[in-house]
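A single protein chain has been omitted from the complex, and every remaining protein chain is retained in its original position.
Labels run A and B following the written order; every chain starts at residue 1.
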Amino acid sequence: MSTNERSIWEKIADQLRSKSLWMLHYCTGCGAIELPPSMTSRFDMERFGMGPMATPRQADILFITGYLSAKTLRRVIYTYEQMPEPKYVIGFGSCTLNGGIYYDSYATINRLDYYIPVDLYIAGCMPRPEALLEAFNELMRMIRKGEANGWKRYKENYEWYKQNQLRSLGEVFIHDEFHE
Amino acid sequence: MISLTNLILVFLIGSIVSYLLTKANKILGSIFNFLLISYALYVVWNIKVGHEEVLFRILRDVERTLKVTNLGKYFAIVSLIVISFVAFFIIEWIRKKDIKPAAFNSFLLLMVSGILGVFFSNDLLTLYIFWEIAVLGSFLIVPMGKKESKRAAIIYVVTSAIGSYMYLFATFSIYQRYGILSFEQVSQYLANDSSNLFKWFVILFIASAGIAKSGIFPLHTWLRITHGNAPDAFSAVLSGQLVKMGSYVLAIALSVFPTTQLFSSFYHGVPLLNYVLIWLGNISILIGTFMAIRQNDMKQLIAFSSIANGGYILVGLGIMNSIGYAGGLFHVFNHAIAAAMIFLSFAAVVYRTGTTKIDEMGGLIWRMPWTFVTYLVGIISLAGIPPTSGFISKWMIFSSLVSKGMFITLAITFIGSVGSFLYVFRPLAGVFLGQLKRKHSDVKEVPIIMLVPMLLFVILTILIGVYPKPVLDSIVSIENEVGIKAIEHSGTIIKTPLGQWNTLTVFTMFSVGFIIAAILYMIFPKGKKVDLTDQYTGGEYLYNYDLYHYATGFYRFIERLYDKHPSFEKLYEKLVSFFRYIGYFTYKLVYKTSPSGYVFWITIVILILFWVRW
Partner (left out) sequence: MTVLRVIAVLLTGFFVGLTLEGIARKIMARVQRRYGPPWYQNFIDVFKALSKRGISHGWIFDFGILMALGGVIATLAFVPLGDLVAFPGLDNIFIIVYLFAVGALGMAMGMVGSGNPNASIGVARALTQMLGYEVPYLVAIAGVLYYYKTSSVSGLMMAQQDTWTLFKMPIGGIVAFISLLGMLGKKPFDTPIAPAEIASGPMVELSAKYMGLLMLMHTFSIFVEISLFVDIFLGISNYLTFLLKFTVVWIIATLISAVLPRFRIEQVVKFYWKVPLSLAFVQVLFVLLGWVF
């Protein structure tokens, strides 16, 4: 991929980024329950320099647990676009991968990757904290290697993503808080 | 060089000329005003200390003279700087106002003539006469503001009258007892007087004029109403200059009749009388600070801050040692400049938006950046943060309080100082920062003529903050004059028994820090500029960003703690309604609508007349 070339500064920066990942968790699905054990004393996420953040402005990872309904998807896209670059997305659980048990629901989306670029999926329903930590380690490796390029993909294929988003969400005719 | 008497006469005549000129052309009259006041500044700047001239004679054997003292000259220069800057501001400001410009300009000059007389009069009675001229001029300008301002003017003049009549009473008592009125003689006679009670009475009653004028508790209530409702540009004169006239009388009461020599020491060299006055200052600081935190009207907020700062000045002057007195005098300068700056920036905001309510505005920094800069530097000076001049005076007051061991006063001045961070931030966040209101999206910066005096104030504040020598020099000469040990300073280094500091080093270090921060800022990747409406909202979509602005009840969580505070304003209101009730009762008793009532009263009167066989 052409976007994979990095300057020396970028390489150093990527090393740092991989060791200090701040996470914004978007927890509308049931997978959120797996986060507390991975943060607290049993698995202790902080030893990798990871921690939760309150706002998208400071976050590096957008962590999406479980299904996204069409309404929440709009918020996720909004939040994703507010994050500073470089930014990474982790899809947690089968729901983000292929819809999971909601595969035939009219209200949820099936594949997150159509709408925002996902760097890493964690499959399972639900994945255990061990799987979560494994995924984080994998993401760190990817960042160090310069393979976690979702944000670049999003910029390059912005038209395509926007098209998908529009197709799924439909156009909004009345612009106010209740219709979007 | 024109003599002082003639200068005052020129102003009295000038006020009529200004009236006619402004009738013909608004701007011409205002320019005339500005030139005349600047000329007065020039004259006062160059006048020699010790210069004396006869004004007129009324009482037998007593000449009314004008004398230039260091104290009076310092106050006069500070006042005229403020007024001349404001007069420049008015040139543009008055064009759009629907007030009566001719009367405004004429009364402004009348007021200035009174002020000049106050600061240069050499005896108690002349001071009183000019005092009333100044009050008259300002009293007539106040009702030109908002709807409520007629009532404000009444309250202003009544409060002022309470103080000045007490002053007059003391003056005549002195004349009755000694037969003299000039300051030097009075202070000599007082020093030889054996009656302690008389000395207390004289100094407290003379000081009460200052207490009323500079908004010290218990006569502080007029400031909120008057400053809040006066014409916007005139509020700058009210707070920046007229209040300082009160400080001048306090300085005279405390130092020209030297209280430290008249009375024995009560606590670490501070006489009981000074201690009482310091406590009045303390209460003013508390009231001013806590009430300012509550205000939603930006002009009333700064009016309350004027009460607090009047308290600071009184505390500084009341200590009467070299550092404290110098701190009080320096604070006169600082607060005059800072309050004038802040009120001018508010006048600019009101000029464009037409409101003084903090929660009706927001984000004006994106439309009026220079007004914002003025306000910012003004509040930095008001809150006493280096490198502006406001810190120097606060530091002096703190140092002298520590060295005197007056810890409760010290704690209250700290509350006032930290509290000022709170209340000055409220207009900053509510009016200038935050989301720009949609209805204000086409507001423009005020014209250049209004900006010039505002920015000159900014430069003056920072300049004196970095190089305070001019002000310190005049304070040294004042202290030599009134017989207090002068403070030590060498240009930028100010020394106290508790230690010293160098304004220039602090400023240099601040610049260095800023440069280091700027270098760090430059070398790392550039940020992307986004709109003000691109906000973290918890993922929510907003369409009315007017509502996404935190200005209403800014400090509600702390206001809640003293919601049920005792209020002197309400007490006075009750007093007023009591008198009104008595009047109403008499009215009801005497005036009847029916003829029978009149017949009844007439019969009674005739019967009494017959009874006393008159």
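In this section, contacts are C-beta pairs under 8 Å (C-beta built on N, C-alpha and C of every residue); 3 or more make two chains touch, one makes a residue touch a chain.
Just so you know, these numbers come straight off a predicted model, no measurement behind them.
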Contact list for the unshown chain, restricted to visible chains: A, B
Option from B:N25, B:T505 or B:T586 whose C-beta touches the chain left out: B:T505
Contact with the hidden chain (one of B:A103, B:L204, B:V276 or B:L428): B:L428
On subunit A, residues whose C-beta touches the chain left out of the figure: 9, 13, 16-17, 19-20, 40-41, 44, 46-49, 53-55, 57-58, 60, 82-86
Residues of subunit B (touch criterion as defined above) contacting the omitted chain: 363, 365-366, 372, 376, 380, 383-386, 391, 394-395, 398-399, 401-403, 405, 407-408, 410-411, 414-415, 418-419, 421-422, 425, 428-429, 433-435, 496-502, 505-506, 509-518, 520-521, 524-530, 532-536, 538, 545, 548-551, 554-555, 557-558, 560-561
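Everything that follows uses one rule, which is that only the chains that are shown with their structure count from here on.
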Between subunit A and subunit B, centroid-to-centroid distance (C-alpha), Å: 59
In the complex with subunit A, residue positions of subunit B that touch it: 534, 536, 539-543
Footprint of subunit B on subunit A - complex, ascending: 55-57, 74-76, 78-79, 82, 175-177, 180
